[in-house]
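Got a structure for you, questions after.
Removed from the display is one protein chain of the complex; every other protein chain stays in position.
For subunit A:
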Amino acid sequence: MSGLPNRKLRNAGIAGALGLGAALALAPEALPQERRSGFEFMSRESQVLQQDDTSNPGMLWVAEGEALWSARTGASGRTCADCHGDAAVSMKGVAARYPVYFAEQSRPIDLQGRINICREVNQNATPLPYESRELLALAAFIGKQSRGMPITAGDDQRLEPFRALGQELYERRQGQLNFSCANCHDDHWGRKLASSVIPQSHPTGYPLYRLEWQSVGSLQRRFRNCMVGVRAEPYPFGSPEYVNLELFLMTRARGMPLETPAIRP
């Protein structure tokens, strides 16, 4: 698939927006009607792998998360289900609205951060390390409960300054190669970087199973991939920069259906 027709179309759209006097043209990001999930850029075989739960390896993590949901943890001896009940009811739509504003610490938190706060405060358990199998399993299980629901992140007005920080990070050039996220994912989506298609960077399916990783991984792991790729020093796992960036991307992807656990190449 050639990316050139897309680009022409998009430029025409931006020219139209400028003609209307809109001030939106600073970042040439995809217009809402032409937003595309990474799903659409995959091969048909990978799409089938994602759509069939019996072959989607992400479901192994979902099954593990389901077991952890009702496993006694920490000094309190409480399970997740003791407070939250049936996840199919209580967790429906939850992953679609994260990251949310956490008033007690006056900052946004992502779903993994929320799981760890719950563990510390309510279960008296140690927080799970980022990218640990257990944390990914719980996040995948909770995410699965919102599958197919539209993303609603960024509703809270208090999130706005953090979203702006995330956008600033997205558009900031960094690393030895001096690229911003937008340089590839806004300016060249649909075209190829080596043999891989550049997607629009909508985080619609995290945590997801990457064939390259042969494992489920979080959005933060994906961020680190790109940062290492442009030879920037990645932030440590759990740093506020990643949450701000996730917040910006999730707000930008509002209305797109959640696919957790997705497959990506």
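Quick note on the criterion: a residue touches a chain if its C-beta (ideal position, glycine included) is under 8 Å from a C-beta of that chain, and two chains touch if they have at least 3 such contacts; residues count from 1.
The rule is simple: contacts and distances are computed from a predicted model.
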Candidate names "Iron complex outermembrane recepter protein", "Polysulfide reductase, NrfD", "Thiosulfate oxidation carrier complex protein SoxZ" or "Branched-chain amino acid ABC transporter permease"; UniProt protein name, chain not shown: "Thiosulfate oxidation carrier complex protein SoxZ"
Among A:A164, A:L193, A:L211 or A:V228, the residue in touch with the chain that has been omitted: A:L211
Subunit A residues that touch the omitted chain in the full complex: 54-57, 59-61, 63-64, 67, 133, 211, 214-215
